[in-house]
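Here the complex is missing a single protein chain, while all its other protein chains stay put.
Our next item is subunit A:
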Amino acid sequence: MNLDLTWRLLKGGGRKGLLGVWLTLGAVAVSTALLLFAVAANLAFDARAERGAWRNPVPAAGDAVAVEASRFDYVRDQVITVVDLAALRPDAAPPPGLPRFPKPGETWLSPALAELARDLPPAELGDRYPRRAGVLGDEALVYPGELVAVVGHAPDAPAMTAERSDDWIVAKPPVRVASLAGTPSEDAEAYKVLAVIASVLMVVPLLVFGGAAARLTVARRDRRLAALRLVGATPGQVVRMTVAEAVLVALAGALAGAVAFALAVPYLTRIEIQGGAWFAGDLFPGLAVLAGVLVAVPLLVGLSAVAGLRRVVVSPLGVAKRETPPGMRFVRVLALLVVLAVFPMLTQGTSVAIVAVALGLAFLCLNLAGPWVVGLIGRITAGTARGPARLLAGRRLVDDPRSAWRTVSGVALTGFVAGFLGLLSPGAFAVDDRPLQLRVLAPAGQAEQVAGQARERLAAAKVPAVVTVVKRTVVAAPSGPLDTAGMDRARTALAELVPGRTATTEADEGRFGEQILLDVRVGTIVVLSVSFLVAIASAGITAASSVLDRRQTYGLLRLAGTPLEVLDRARRAETLIPLGVMGGGAILVGAFCATPFMIGGISVAGVVTLVVCVVLGFAGVIGAGALSRPLLRSVTADPAPRPD
């Protein structure tokens, strides 16, 4: 292959050609870093699910070696996962993170819980877990800082035999297991599905953008290559040279992106999901995946370059003459409508893969329809423009709606979800005047007896409370305001009141739903941030490459006295109009769809986060566009621009 010629072509582009190369490199780097993030996020949720699996027992088919049960307890508004274990055989293997199987009566606490038990008065936490035998290793924890307690029992202890709630959000009843390997829990699986959806949301605009960036290298050389064709280079030669160049640049970009991602990991681990931050190891995608991405990205860029080149190769004159691109058909919108109509049927199958594919398909169709809509916006903008800047912006949108869509697609796709979730408040389902009462279900026929014990214990702990019995439920209502410390004293006093059960408030039980809503919102903000990053990068690239593409015309316009501000305003409007219409529109539609669900009124925090995110995003997009202003100044400064 003609590597030597390729290298000279790469260098021969001159300073401005080289700038195009840098732009591509930067775009590929951003894409690779974000792609790695999307992949790593999925692997991280897998890792969490695997590490938490031991707490979710699988009933033994044959011989059982142990009995396992779990429940949730609460301290200082945080959740504690309590795992009750009893060995049936002396050689039962311990769960991960424990050096040996816990003996009856022993408790093992996670590091964070052990620390909390040391810091708080025993009557508030420590007394719940007597006879502490040691600290759990990280292998037992879903996330660093998780509060977990493992309590050893004898197999015939009441805690291991009494009935428990079979609602998995509250507890898991005792199960005889063949090993403590377990299986990922229902909520872990739910989070994995959400992670896949978030990845699709991030990756689709990313691929669109990455492909566009690849075509940028080609576009930069469109005319040069068309000229090569005109002097008789074979299509094969042209293709090989350009693709080699694109792949070389992409490889460098991918490496830079991988380094950028590695540098970002310490910050990314701080994003709290499921109530906790991440182990750094969870976010490192592993060498195989890394190698895969480093191979796949340049490959995709190469393919994209080939696709972009087809135009040059098929019709050398097409590029040289810069004809009007063929108009886009309404068919694109039709395809979207068809997919949207079929979408509800597709999702019936609830398998993750099918949902992900369906979602991806919907987005791809949105991607097909997007440019059409942008073109429409452009026609409206140009049609109604009064001043020259808006007229130029509108005409540019009509001329190349795809590049404008690339800039805004991610924001538009995420905007809907963000608008929807921004308004929903995690507390929406739970009104805050829920009674602060601890409730626990007593075994049949023992309610009065349990209530009596509860009174004694609460009195001993100096928690003034009224204990009543409602059917089988013992309800302890504090007779006066109670701070969190008092609440924790009450919880500690009532620990083990009913074997295998914890006394909980209504708010405790609503926590799972609130947490998942909160997490979905965090996820949305992450996805929205990524989308805005893509939009910012793509706005920067589009702006710079449009300046480069039109440097001669801009230069001559400036010579003829056109103020740079007009050109600049046009370039800004070119991004902001579609961004505002499509991104803003999507957010509004999402918010509109959320209104029926807003029981507790608008979530102020949600709206504020959304607004901050959107303002930052818009500012970033404007800033990225403004970055090419010096470029515009420099390309128009030459008093005698010449065609090259």
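Odds and ends about this structure:
Here is the rule we use: contacts are C-beta pairs under 8 Å (C-beta built on N, C-alpha and C of every residue); 3 or more make two chains touch, one makes a residue touch a chain; residues count from 1.
The rule is simple: contacts and distances are computed from a predicted model.
This figure omits one chain of the complex; the name its UniProt record holds, of "Cell division protein FtsX", "Nitrogenase molybdenum-iron protein beta chain", "Fis family transcriptional regulator" or "ABC transporter ATP-binding protein", is "ABC transporter ATP-binding protein".
Checked against the full complex, the one of A:288, A:470 or A:560 touching the unshown chain is A:560. From the options A:395, A:455, A:472 or A:629, the residue with contact to the chain not on display is A:395.
Think of the hidden chain as still there; on subunit A it touches residues 321-324, 385-388, 391-392, 395-396, 398-400, 550, 552-553, 556-563, 566, 639-640, 643.
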